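Please see the structure below; I have some questions.
Only one protein chain is missing from this complex, and each of the others stays in its spot.
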Amino acid sequence: MGIILGANQYGKAEIRVVKIDRDTPRHDIHDLSVTTTLRGDFAAAHRSGNQANVLPTDSQKNTVFAFAKQYGVDQIEDFALDLARHFVETVPAVTSARVGIDAYAWDRVGVAPGEAGHDHAFVRRGQDIRTTAVTVGATEHGPGAWVVSGIKDLVVLKSTGSEFRGFFADRFTTLAETDDRILATSLVASWRYGEPAADWAACHAGIRAVLLDTFAGTHSRALQQTLQAMGTAVLKAHPEVAEIRFAAPNKHHFAADLEPFGLDNPGEVFYAADRPYGLIEATVIREDAPDAGLAWSAGLT
Amino acid sequence: MGIILGANQYGKAEIRVVKIDRDTPRHDIHDLSVTTTLRGDFAAAHRSGNQANVLPTDSQKNTVFAFAKQYGVDQIEDFALDLARHFVETVPAVTSARVGIDAYAWDRVGVAPGEAGHDHAFVRRGQDIRTTAVTVGATEHGPGAWVVSGIKDLVVLKSTGSEFRGFFADRFTTLAETDDRILATSLVASWRYGEPAADWAACHAGIRAVLLDTFAGTHSRALQQTLQAMGTAVLKAHPEVAEIRFAAPNKHHFAADLEPFGLDNPGEVFYAADRPYGLIEATVIREDAPDAGLAWSAGLT
Amino acid sequence: MGIILGANQYGKAEIRVVKIDRDTPRHDIHDLSVTTTLRGDFAAAHRSGNQANVLPTDSQKNTVFAFAKQYGVDQIEDFALDLARHFVETVPAVTSARVGIDAYAWDRVGVAPGEAGHDHAFVRRGQDIRTTAVTVGATEHGPGAWVVSGIKDLVVLKSTGSEFRGFFADRFTTLAETDDRILATSLVASWRYGEPAADWAACHAGIRAVLLDTFAGTHSRALQQTLQAMGTAVLKAHPEVAEIRFAAPNKHHFAADLEPFGLDNPGEVFYAADRPYGLIEATVIREDAPDAGLAWSAGLT
Partner (left out) sequence: MGIILGANQYGKAEIRVVKIDRDTPRHDIHDLSVTTTLRGDFAAAHRSGNQANVLPTDSQKNTVFAFAKQYGVDQIEDFALDLARHFVETVPAVTSARVGIDAYAWDRVGVAPGEAGHDHAFVRRGQDIRTTAVTVGATEHGPGAWVVSGIKDLVVLKSTGSEFRGFFADRFTTLAETDDRILATSLVASWRYGEPAADWAACHAGIRAVLLDTFAGTHSRALQQTLQAMGTAVLKAHPEVAEIRFAAPNKHHFAADLEPFGLDNPGEVFYAADRPYGLIEATVIREDAPDAGLAWSAGLT
């Protein structure tokens, strides 16, 4: 039996494009990292190095810059859809294209309550990052477009209202039960749209608020339970979302042992550990969610 | 229709364990980062925070340390298999377990040709990292165990013998063709074993050598072609390997423009760029490869 | 002539301590990375390994945790002063101690205009980091305590109002002059207090605001000029500050060349480069600033 080419894809990763809207003296800034991925008939390139079907990744990069100028990047989901459709429609060998975007937020300098802030000076917000990953292409069920948006690096912490007890214990279990610990995570959440949002940015902001409010408002018996509550709240509030997935590292905060120094430590002083960390992954989905198609297809390894 | 729990898993990530073999004055060192992931019936934890089925990630960490003492970690694939089987066999709720390991290599201090080096002093090699990801559990076709091993951060470069031309050009294409460029990548390769290797470490070393030799020996018309040649060579030389997958960032080296200074630059002085970078992913597989089962199941997002 | 011990110091780096103030149901959080450094008579440890004078770095870590409990960490400058004085006063061999702190800010979840936010749920702000480095000890002029506070990772950008022209050109100069470019930096600023601030946190907030406002309000002919303006404004507004030092990487944003695609690009679409970057360092100081003493003594290499 032979040795053959299997699944493959290629593209340009981490294209750092900054677009300034400057039609008026009051500028807006869009700061993105864009990654393009193309799939299709590139077998000749793999087999013999024949590149006749291969659009250079350099051209993909150029396309991102040109589209930023021509169409703007107001809504990253629309920008990604435009790019993905362009590659599918204009590169003959391409059967599907995926465009991922990380968007970094900036605030205007000098924004006080009731003030408008500076026209063209900005300070990077540096908090969580807004993401999207759009796939356009054909499956066995026909053509489609799938939008997964999300948030990453959302670092949240509760200083009380979290327990951890009643767990399964085996002979390697030494952990003490607790009814009051710090719960902290650097959340990654990705939600798949079942239908387009009327306003992607507003939808993102709404989901972010629901995530934060539910994290804060849920008395936690397990990080799993908190994630389930967060996902359920998002799906209830946002009918356009079919499914949400979480990856939540449990950022352990261990109470410092101050007893040798004659001090008690009732949940006040903690050592924030780096590694290892618990990692909880979970999905909350509608029973009648449409087929995910190519929505979640990312890297091969 | 309801909102339900979908796919989920949890475990302990990046457990940094160092095991010293010191039965004789000539020590050996094993330096690992281990990640455990469990899947199974954890619905109660998600729905209500009931942890009765949940083995704490702290216990998983303890298990790794205890197994390192009891069984040693001579072959990371065997160590991962032992751990994964243990979780499946002893934690009632677990239906499958995945154990990933990164292994960092150390050399003995003072190794000259023909010398044995120091007994207990080591210098970290710091080159590429040996990896494995083992999954044990049940699919619809019955129970199984799958071993994927690999290499990452293998940074290789050819200073000639690489062209890039004859590619598909669209209206956004400005890249010039070249018949002599630098080809460089930081390779990630993961191969799935169709059957156990007689000696995992020897097999890893053999595959690494084949990858390097083929990279060096292939006149490259495309990075895709080079990867295909590398994968094919591995499968030809190693019948125990069913499939190999690559992720290869094209680490661009752009020739510096020295013309303004009256200097030519025939492939001598380059600027090594960070971002963006091309990213090529490819699979080389046997036509009669056994079903991959749970081999490639990693994160959910 | 002999070979002797020269300058030396030691301590514990990056102690990650989180202190929760929980005297009332409305918690406060203090999230720090503390580094201690001791100098003094440790020659015996270097010469023969005799540790009789050496307070273990583990004890230094314990001290940080115990002090967090006993005294709180409300003002990082005071916390650092307390720790540094403690080491100088209680460890006989120590002649001076330096305590550096990075403080990570958290916001309450659910803070809308006019609202108070959640009592014990927080989201990490993730923007710039507040820093301090306090040194207590003796110089040839007698004992003293020096406080340097600062800010790092303050990423700011102006989308217009920045030129770069009239520079010195040699035979390697190819850069075109421009009267409208993006000016962006990830600012590090460190200011030395000539006298203690009445309220360190308020002073930090005030200086941060002055830095931002001056960055925004200065038409820039050079990053150097902008830094000088920022430093001068800080010293004018804050008589307690004797000196301020800046390290400002010039985060280059290059206008994308869209001409090949029939598009102009009047300051709209930029490529944000990683490396190399310009790096401007500058000091603004009062002519009558008191002697800096040990204020700026950090690492040896």
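Read from first to last, the chains carry the letters A, B and C; within each, the first residue is number 1.
By our rule, a residue touches a chain if its C-beta (ideal position, glycine included) is under 8 Å from a C-beta of that chain, and two chains touch if they have at least 3 such contacts.
Everything numeric here is computed off the predicted structure, so don't read it as measured data.
Engineer: Which of these touches the unseen chain: B:T139, B:S159 or B:T173?
Structural biologist: B:S159
Engineer: Of the residues C:V188, C:I207, C:L258 or C:L294, I need the one that contacts the missing chain.
Structural biologist: Hidden-chain contact among the options goes to C:V188.
Engineer: For the chain left off this view, which of C:T139, C:Q228 or C:N265 is in contact with it?
Structural biologist: C:Q228
Engineer: Where does subunit B touch the missing chain, residue by residue?
Structural biologist: Those residues of subunit B that touch the unshown chain are 16-22, 27, 29, 31, 62, 65-66, 68-70, 106, 109-110, 113, 118, 120-128, 153-161, 182, 212-213, 215-217, 253, 256, 258, 260-261, 263, 265-274.
Engineer: Which residue numbers on subunit A touch the omitted chain?
Structural biologist: On the subunit A side, contact with the omitted chain comes from 171-172, 174, 260-261, 274-275.
Engineer: By the contact definition given up top, give the residues of subunit C that touch the hidden chain.
Structural biologist: On the side of subunit C, residues 1-16, 35, 37, 42, 45-63, 66, 90-93, 150, 164-170, 172-175, 188, 190, 220-222, 224-225, 227-228, 231-232, 235-236, 243, 245-247, 249-250, 275-288, 296, 299-301 touch the unshown chain.
Here is the rule we go by: only the chains that are shown with their structure count from here on.
Engineer: Report the chain whose CA-based centre is farthest from the CA-based centre of subunit B.
Structural biologist: In terms of C-alpha centroids, the chain at the greatest distance from subunit B is C.
Engineer: Need the CA-centroid distance for the pair subunit A / subunit C, whole Å please.
Structural biologist: So the centroids are 30 Å from each other.
Engineer: State, to the nearest whole Å, the distance from the C-alpha centre of subunit B to the C-alpha centre of subunit C.
Structural biologist: Centres of subunit B and subunit C (C-alpha means) sit 38 Å apart.
Engineer: Can you list the residues of subunit B that touch 2 or more other chains?
Structural biologist: Answer for subunit B, listing residues that touch two or more other chains: 172, 174, 275.
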